[in-house]
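Now for chain A:
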Amino acid sequence: MSGVLGYSSLFLDICVNISLAILTVSFFLIVVRIVRGPTLPDRVVALDMLVAVGIGFIAAIGVQTDYFLYVDIAIALGLVGFLATVAFARFVLNRGLARDATIVDEISQTQTEGEGGR
Partner candidate 1 sequence: MAASNYNVDLSLAMRMDPVAPGDWLLVAPLVITVLGGALCLMTRKNTDAQPKVAIIFLSLLVAACAGLLARVLDKGVITMVAGNWLPPFGIAFTVDALGATLALTSSVVALAAAVYGIGDVDSSGRRYGFYPFLMLLMTGVCGAFLTGDIFNLYVWFEVLLISSFGLLVLGNERAQLDGAVKYALLNIIATTLFLIATGLLYGILGTLNMADIAIKAREAGLQGPLMTVAVLYFLAFAMKAAAFPVNFWLPASYHTPRIVIAAVFAGLLTKVGVYALLRIFALLLPDARVALADVIALVAIATMLTGVLGALAQTDIRRLLGYLVISGIGSMLAGLAIGTTPALAGTIFYAVHSILVMTALYMAAGVMRGLGGSYSLRELGGLYRASPAFAAVFLMLGFAVSGLPPFSGFWPKVLLVDAALVGGHGWIAASILVTGLLTTIAMGRVWIYAFWRGGAEGTADGQLTSVLVPAPGMTSASIWLPIGLLLGLVILLGVQPEFMMQVSGRGASTLTEPLGYLRSVFGGAVQ
Partner candidate 2 sequence: MALTGSEATVFAVLAPFAAALVAPALTRLMGANAAWPLALVPAGIFLFFAGLVPDVAAGARYTPTLEWVPSYGVTLSFYIDGLSTLFALLISGIGTFIILYAGGYLKGHPHQGRFLSFLFMFMGAMLGLVLGNDLITLFIFWELTSITSFLLIGFDHLRAASRRAAIQALVVTGGGGLSLLAGFLVIMSVTGEASMSAVLASGDVLREHALYPLILLLVLGGAFTKSAQFPFHFWLPNAMEAPTPVSAFLHSATMVKAGVYLLMRMHPVLGDTVLWTTILPLFGGATLIVGTLLAVRQTDLKLMLAYTTVASLGLLVMLTGTSWEKAIEGAALYLLAHSLFKGALFMVAGTIDHEAGTRDVTRLGGLRKAMPITFAAACLAALSMSGLPPFVGFIAKEYLYAGIWGEGGVPLTLTAVAVIGNALMLVIAAAVAIKPFLGPKVDTPKHAHEGPLLLYAGPVVLSLTGLAAALLAHDTGVYFISPVVSSILGNQVAVDVHLVPGYIGAALILSVVTVVLGIVLFLKIDALRDAMARLLAAIGWGPDKGFDQAIAGIVAFSGWLTRRLQGGRMDVYMTMTFLVTAAALLVPLTLTGNWPDTLEMPGFRFYEWGVLAIALSGLFAVLVARTRLTAIVSLGIQGFAVALVFMLFGAPDLSFTQFMVETLSVVILALVMTRLNLQPRDHRPMLPRLFHGAIALAIGVGLAGLLIRITQMPFDRSLSDFFEQYSRTIAHGRNIVNVILVDFRGFDTFGEIAVVMLAGLCVLALIRVRPTKDRAAALDHAAGDEALQKSGEARL
């Protein structure tokens, strides 16, 4: 019994580390998207993703440390993450309607490049 217990704990430990590693990689991919853009909505989508992955990260850390109080943090992050996305959506919309120079630039650039950008 204790042997199985030991192995399962080790398995969990490895799994947590694997998932933390994967999430760290995800973080970097998302950051790359935020830096590269090329458009404002792209960055906002990436930021939204960052929050989602962050929630996963918190959960993984919670499993690793046995501190379950991190659940609340994850929930709160989800809540305000949504609010942020909403606010950014509004932001994009209003700036676009106001013909913001930055956004106009971005749109004309993506059009000349012929695609949404890479």
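Quick note on the criterion: contacts are C-beta pairs under 8 Å (C-beta built on N, C-alpha and C of every residue); 3 or more make two chains touch, one makes a residue touch a chain; residues count from 1.
Candidates were picked such that all candidates are chains of the complex that A comes from, given by their letters.
All figures in this text were calculated on a predicted structure; none of them were measured in a lab.
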Numbered candidate touching chain A, per complex, among 1 or 2: 2
Residues of chain A touching candidate 2 in the complex: 20-21, 23-24, 27-28, 31, 34-35, 37, 40, 43-44, 47, 50-51, 54, 57-58, 61, 67, 69-70, 72-73, 76-77, 80-81, 83-84, 87-88, 90-91, 93-95, 97-103, 105
